[in-house]
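Heads up, one of the protein chains got dropped from this complex, but the rest are sitting where they should.
To keep things simple, chains are lettered A, B, C, D and E as they appear, and every chain counts its residues starting from 1.
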Amino acid sequence: MLLHLSTWPEIATRLEQSKAIVIPIGSMEQHGPNGFIGTDALCPEIIANHAEKSAPDDILVAPTFNVGCAQHHLGFPGSITLRPSTMIASMLDWTNSLVRHGFEKFYWFNGHGGNIATIEAAFSEIHAQRSFDPRGEDNRPGLTLRRVNWWDYKSVETLYKQLYPTGHGMHATASEVSVTYYAYPDHQKSDVEMSPKIAPVGRIGDAVQYRADFPDGRIGSDPTQSNVEDGRKLVEAAAEALLKDIARF
Amino acid sequence: MLLHLSTWPEIATRLEQSKAIVIPIGSMEQHGPNGFIGTDALCPEIIANHAEKSAPDDILVAPTFNVGCAQHHLGFPGSITLRPSTMIASMLDWTNSLVRHGFEKFYWFNGHGGNIATIEAAFSEIHAQRSFDPRGEDNRPGLTLRRVNWWDYKSVETLYKQLYPTGHGMHATASEVSVTYYAYPDHQKSDVEMSPKIAPVGRIGDAVQYRADFPDGRIGSDPTQSNVEDGRKLVEAAAEALLKDIARF
Amino acid sequence: MLLHLSTWPEIATRLEQSKAIVIPIGSMEQHGPNGFIGTDALCPEIIANHAEKSAPDDILVAPTFNVGCAQHHLGFPGSITLRPSTMIASMLDWTNSLVRHGFEKFYWFNGHGGNIATIEAAFSEIHAQRSFDPRGEDNRPGLTLRRVNWWDYKSVETLYKQLYPTGHGMHATASEVSVTYYAYPDHQKSDVEMSPKIAPVGRIGDAVQYRADFPDGRIGSDPTQSNVEDGRKLVEAAAEALLKDIARF
Amino acid sequence: MLLHLSTWPEIATRLEQSKAIVIPIGSMEQHGPNGFIGTDALCPEIIANHAEKSAPDDILVAPTFNVGCAQHHLGFPGSITLRPSTMIASMLDWTNSLVRHGFEKFYWFNGHGGNIATIEAAFSEIHAQRSFDPRGEDNRPGLTLRRVNWWDYKSVETLYKQLYPTGHGMHATASEVSVTYYAYPDHQKSDVEMSPKIAPVGRIGDAVQYRADFPDGRIGSDPTQSNVEDGRKLVEAAAEALLKDIARF
Amino acid sequence: MLLHLSTWPEIATRLEQSKAIVIPIGSMEQHGPNGFIGTDALCPEIIANHAEKSAPDDILVAPTFNVGCAQHHLGFPGSITLRPSTMIASMLDWTNSLVRHGFEKFYWFNGHGGNIATIEAAFSEIHAQRSFDPRGEDNRPGLTLRRVNWWDYKSVETLYKQLYPTGHGMHATASEVSVTYYAYPDHQKSDVEMSPKIAPVGRIGDAVQYRADFPDGRIGSDPTQSNVEDGRKLVEAAAEALLKDIARF
Partner (left out) sequence: MLLHLSTWPEIATRLEQSKAIVIPIGSMEQHGPNGFIGTDALCPEIIANHAEKSAPDDILVAPTFNVGCAQHHLGFPGSITLRPSTMIASMLDWTNSLVRHGFEKFYWFNGHGGNIATIEAAFSEIHAQRSFDPRGEDNRPGLTLRRVNWWDYKSVETLYKQLYPTGHGMHATASEVSVTYYAYPDHQKSDVEMSPKIAPVGRIGDAVQYRADFPDGRIGSDPTQSNVEDGRKLVEAAAEALLKDIARF
């Protein structure tokens, strides 16, 4: 089920069977010369929607938390960020809303490495509401908060290493661009040239430093390799892994 | 252009022509027995995307700000809210990010009546950054911040009054449900019965009061009238009005 | 009763009969060449005090929340604003304090159009404390939060339209200046000339833009029409309407 | 001049002569069996207004910051408090607004002992905006922030010790009740009996503890001694001292 | 006991006997030409540790809250400050953590005059959690929050006045420098000359003003008098006073 395309009575019924929800979470930030600004939000959304389509009863997918931590990309037009403190407050509100309805298991399905720290910090902030209770255990339920990056599933990692033995990279990776091309083939940028072919690697600081060190936005990648067919394989592998993981959740 | 499906060099080019951006903003909240929880986020997104498809060079559409002010709907499963203070902080961050790139005109295209107050409050918070400058004018640019509800365009208002002379309503309206059915026809809930046929009207307070006064979630509406064809008309009318408004912006 | 001129045992007694309180809320901002900076705080205060004087047992009036949302007026000396996030926090604290004592009905009696959005946002923030409760209903009481602008009473609207068929305006209105002249006749500015006689109208943005577009501060008004006698009529009409509204509250 | 009864051009003119402003600041809290809830806000307001009346060109008085730190009084109906963090944010906004216009000297004229800590904390928060500047001195002006309690003027202290050799007290003092009776003689509570005649003294903690230790709200005082004539003397002495202090400011 | 050198089972056992804890709180700020930047944090830490060593069963000492309110010292390299709002939030978190374990009595043992206001403000913020409870008394325990400056013990005051009849001063005092020299004799700066011998006195504002008015950082003191032997006497006197005070707490 997709939460945003469901009615409230459908969610009420769903809650009788499962207190788990999958929340795609990404970022809105430059992805080099041929990657979409929305790549990191689109990837987990595409994969989760694919999983839902193949097994609608086995998964409930929330709307995508589509803007995350991207301050280091602000040197490139179109990037949008939340400050970590704002992101923590937002995730807290999303969670408290869903807890009101009875949800207890939150699977944040992440598409952006730069989100990891703040997601984990938000988990502590959320848990602190119960941990700070003077009696040691208030009447809030215990919550299971999990973050999973779509590229960390074993099967997906194996696949992208096989597809892109060189130039997979760390930002604007060959695999994430493929995933978005698969979902939005009409928006492919197929004729973009990049130099150097494989982007440099290095440390990430603030927006000024990032733009100076990584002039076209990529880190370590050659996304000219990306294509729809690879994207299909990656989405199928990841969606299958997601469904398996949720079944165990 | 859709920001999330564009590359950063494309946005850089776009900024040379226009400093304006359209941001669909909605809510994730119950919409009665046959409306999607995502209705208020989907409507402005559907309309903006329709406009963009018909005139891609004339409009830049940001990703949807998809969770808004819905505390009064928390009595119904699936509803998600931000506290107004969180929403203000988020809108501030979105704006400051885009201002960094040179954007100066922000057209928040709204799908939820309950968002209006907080959006306007956020505008004051954003403007206060410049208004508080000790010298009277800092080196921030003056910003144009506009909020427009899609149902307020003259042509749209005329249309929905004609389509639904009775039972259009105030929440889970016949028109908004039609708009989402047009975009997601496979998810239509066509056989839902409602009683009373036209929902009651009244005041809105907190979640407990709302659920007691409006037991199935609707206010004043009969959305059993909603259908794909009406949705098409509404979307086309609204998209046309949006493009005209943006041309003048 | 006036809360600030009452003792705590008097308020304790009052609470046995009524859990309602009226809170005048205004702003501290320029009101053109002949209007007081305090106009928007003074108007609801004057009217509420008048009502209280005529029927002290029927109404409990809190001290005035006298600084509100006025960032757009900061181009004019003397204007003072809260950021909306600060105003929300303050209204939350006022409310939580009064809830502690048993108050459940809050009638925010407003004197400033620019406050409306933030007051409504604050209501959501206040309600969210109860709506976010994991059990669906905590042991907080349900609160009735109402905002009423003094100029929106039917009888008042009829009166000011009759008194000022032209040049009533939107900011530094003829009627609000009259109300303050009635209460503070010694402070009248009777010899101020204005040009144009009726001020321009337009959109409101930040402080720099406002000062540029509305050079003497007024919007659409000719407050040279204002006088003590009109003020008396307006105050009496509004006070009567307030008492009737409170009786139904 | 009273800011709230002045026009913006009058304030603009005033700023050419003086960059100083007096802001009465108080609290809304129980003051025992015969003291007004507004006592702490009323006292500095009454004194400042008296000073202004006698020498309108020598002083500019802002509207009263009328709700302060009163959490320990919340056990008594009618008391209203800000959390210190909210009060700091509010004082910051008031100051930043006035700095925008060119004010540089802020004389917070205080009526509540419980405000002292938070006022001083707010001063640090305000100064930190300039002190945190990476260049060591930003383009903000240096601000003079002063807090003065009206009862600390030498002449006032001498007077109240002479008027009330016993039972002046620390909360709901004989002198502050007299000041308010002088200004609002019709609201005097002249027949209230108190037992013990002089209230106990002790430490102040939270609201539950305060109510238990000081059952009628007073600390160390016998305000049955209060009267209009004493109030007149106190107001005149304090107003004179205020004007002298401002002349040196 | 020292909390940071204890195990959790030891603290569990301790809580069966006493719900009190001593928290040294200081600041990290310049202390003139021969005083350590850490002076204000070190003094209460040194004294508390000395007390603990002499009577380990009679006192539980927390780790030092070592950065406080020092914005006015930011003109001098090495000074570190929290904004008061941050300090309040931190003290709230420390307290809520310890309340979770059963602590109810908090003795903040202070080494910095500039902390006093914010510590007191934090106490109000902490108490407000219980005072805001709608039922008048929630299930939080009543807390005893105390702030004591180490130099305010009668015996200590007598001693430093005797040791330093002139030039004790207000900042970078002769006594506090002696206390740190006693604990860290190897770090003494014994050959520093100062001019004037006794530093000037005056008002404290922001960092720019402070540096201009007090060029070497001292206020009213001559810390060239400081020495290890005086430090020993001061530490012993203060530690003894602390233990007595805690026994009564």
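In this section, contacts are C-beta pairs under 8 Å (C-beta built on N, C-alpha and C of every residue); 3 or more make two chains touch, one makes a residue touch a chain.
These figures come from a predicted structure and were not determined experimentally.
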* To do: Indicate each shown chain that the hidden chain touches within the full complex.
  => A, B, D, E
* Structure fact -> Given A:Leu3, A:Ala172, A:Ala207 or A:Ala238, the residue that touches the chain left out of view is A:Ala207
* To do: Can you work out which residue in E:His50, E:Arg83, E:His112 or E:His171 touches the chain that's missing from view?
  => E:Arg83
* To do: For the chain that got dropped from the picture, name the residues of chain B it touches.
  => 96-97, 99-100, 139-141
* **Residue numbers in chain D that touch the chain omitted from display** => 131-136
* **Interface with the undisplayed chain - residues on chain A** => 69, 71-72, 74-75, 81, 83-85, 88-89, 114, 116-122, 124-125, 127-128, 130-132, 136-137, 142-145, 205-209
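Simple rule for what comes next: only the chains that are shown with their structure count from here on.
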* Set of chains whose contacts include both chain E and chain B -> A, C, D
* To do: Mind checking the centre-to-centre distance between chain C and chain D? Centres are C-alpha means, answer in whole Å.
  => 24
* **Separation of chain D from chain E, taking each centre as the mean of its C-alpha atoms, in whole Å** => 30
* Structure fact -> Rounded to the nearest Å, the gap separating the Cα centres of chain A and chain D is 53
* Structure fact -> Where chain C touches two or more other chains at once, the residues are 74, 81, 83, 85, 89, 97, 100, 131-132, 136, 207
* How would one label the connectivity among the chains shown: line, ring, star, complete, or other? -> other
* What are all the touching pairs of chains? -> A-B, A-C, A-E, B-C, B-D, C-D, C-E, D-E
